[in-house]
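Structure record follows, encoded as structure tokens.
Excluded from the complex is one protein chain; the other protein chains are retained at their positions.
On to subunit A.
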Amino acid sequence: MSFVSVCHIDKIFPGTGVCALIKGKQVALFRPSDNAEVFALDNMDPFAKSNVLSRGLICEHNKQLWIASPLKKQRFNLETGDCLEDQSVSIKSYPVKITDGTVAVSL
């Protein structure tokens, strides 16, 4: 598995997400708290087909963390990419590694 470095973790404000361009692909990175923990998902909202998920709100339901799309509020699991509203839909999730504050993602 090859990890691509993206940015320093301080560039992601706790509780928010950012979008990274990795090998030509748009990947949304989320940092739920000020811990060194980051999740990576596709940036494209599969319902609207628009690249917006990194701008969603991070939320907790059923004791798991999700991202709520800023368009129509469908929620996607930060770890698995599964959609809470429609089980037939899911988006890709990617492994993330943080070394010395540098966030790296493997596609």
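Following the convention adopted for this analysis, a residue touches a chain if its C-beta (ideal position, glycine included) is under 8 Å from a C-beta of that chain, and two chains touch if they have at least 3 such contacts; residues count from 1.
Quick note on the criterion: contacts and distances are computed from a predicted model.
As stated in its UniProt record, the chain not included in the shown complex is "Nitrite reductase large subunit", which appears among "Nitrite reductase large subunit", "Sarcosine oxidase subunit gamma", "ABC transporter ATP-binding protein" or "3-hydroxyacyl-CoA dehydrogenase". Seen from subunit A, the chain kept out of the figure touches residues 6-7, 11-16, 18-22, 26, 29, 32, 44, 46-52, 55-61, 63, 65, 68, 70-73, 75, 89.
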